[in-house]
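The next block holds one structure in the form of structure tokens; read it before the comments.
For this depiction, one protein chain was excluded, whereas all remaining protein chains were kept in their positions.
Per-chain numbering from 1; labels A, B and C assigned in written order.
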Amino acid sequence: MIHVQTEDFDAGALLNGLLNDPAAGAVATFTGTVRDDSGTLTALTLEHYPGMTEKQLQALEDDARRRWPLSDVVIIHRYGRLIPGDRIVFVGTRAAHRADAFAACEFLMDWLKTRAPFWKQEQYGDRQTWVEAKASDDTAADRWS
Amino acid sequence: MIHVQTEDFDAGALLNGLLNDPAAGAVATFTGTVRDDSGTLTALTLEHYPGMTEKQLQALEDDARRRWPLSDVVIIHRYGRLIPGDRIVFVGTRAAHRADAFAACEFLMDWLKTRAPFWKQEQYGDRQTWVEAKASDDTAADRWS
Amino acid sequence: MDLFYFAWLREKVGTGSEQRTLPADITTVAALVEWLKTQSPGHAAAFADPALVRVAVNQDHAGLDAIVTDRDEVAFFPPVTGG
Partner (left out) sequence: MDLFYFAWLREKVGTGSEQRTLPADITTVAALVEWLKTQSPGHAAAFADPALVRVAVNQDHAGLDAIVTDRDEVAFFPPVTGG
């Protein structure tokens, strides 16, 4: 299940939705929220590339399913204006064994960070700046190559 | 938060409970359920060592907090009689950065599998067998040493 | 050709999308970038440092050496920062 949306999502309900397969005993999730290190962030606006986003996320899911035996994958990513504490992204994976569920969940987050066409703009008061990509995200993604 | 209990838990509510800190944008979770590969498992009974279990789980949490900057850790483990699909274990970690949240969550699961005094007995019809420890769990745990 | 711009490239170019007829002698992304730089001061500013720009052709990540035709959808944007 892939959703790119402005609406909020219920991470707990998404996790519980993954816990319904007696053949697969392992569910890993990652949830990302808007972080405010300095306590001065007013808002975060996520821009994306409609069409390409869905295509890239589907390609990521397909790739994860080729690499690991997964019985379910959920990817939710929001765009638009968010405030500190708001949920941004949810990735959930279900497999028979925990190592596969964990690896696929980390892989999806690492590749999502470097391949999905989203851009974050931070707003501090009336000053707005585009977030720069981090070299550490490229490094994290490279380990799956 | 550490709980060793016979009662079921709401994994989704536990995840949502971790999503309340604007200073920490990354939450990783693992949920384990009773897996029935063959479709013939009647029940799984988990025995544990009261006192030592809580002591070992607290030691695991303390160790994880020394290794990674975590702002919250949740460990829930059930014991008693469970049936296929039932939730057994939940581990959730919250950090500023996703790599720390993921690593701590995997570490806790790997060490829990090899250090927490739980023993699983499988029941197939009226036949009962103790589950044997897996070498792969020792290997997984060893990578954190 | 459908062109898209995102994030600060959109702001510098001054629009999120435009349609242009690709000159016949332009067949790569690199040549397209050089040509776009001549189209307006905004385009010139957006592509001033090509090392900062990423490209997608028909919604797939591509390099500067990728082949483009007038029927393609080409997008320019900074390195992505989602997740």
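Convention: a residue touches a chain if its C-beta (ideal position, glycine included) is under 8 Å from a C-beta of that chain, and two chains touch if they have at least 3 such contacts.
Source: prediction; values computed, not measured.
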Neighbouring displayed chains - absent chain, whole complex: B
Residue, one of B:A28, B:L46, B:V73 or B:A104, that touches the chain absent here: B:L46
Chain B residues touching the omitted chain (full complex): 32, 46-49, 51-52, 55-56, 77, 88-89, 109, 112-121, 130-133, 137
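As a working rule, only the chains that are shown with their structure count from here on.
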Chain pair, most C-beta pairs within the contact cut-off: A-B
Centre distance in Å when chain A and chain B are each reduced to the mean of their C-alpha atoms: 23
Touching two or more other chains - residues of chain C: 83
Contacts with two or more other chains, residues of chain A listed in rising order: 32, 88, 109
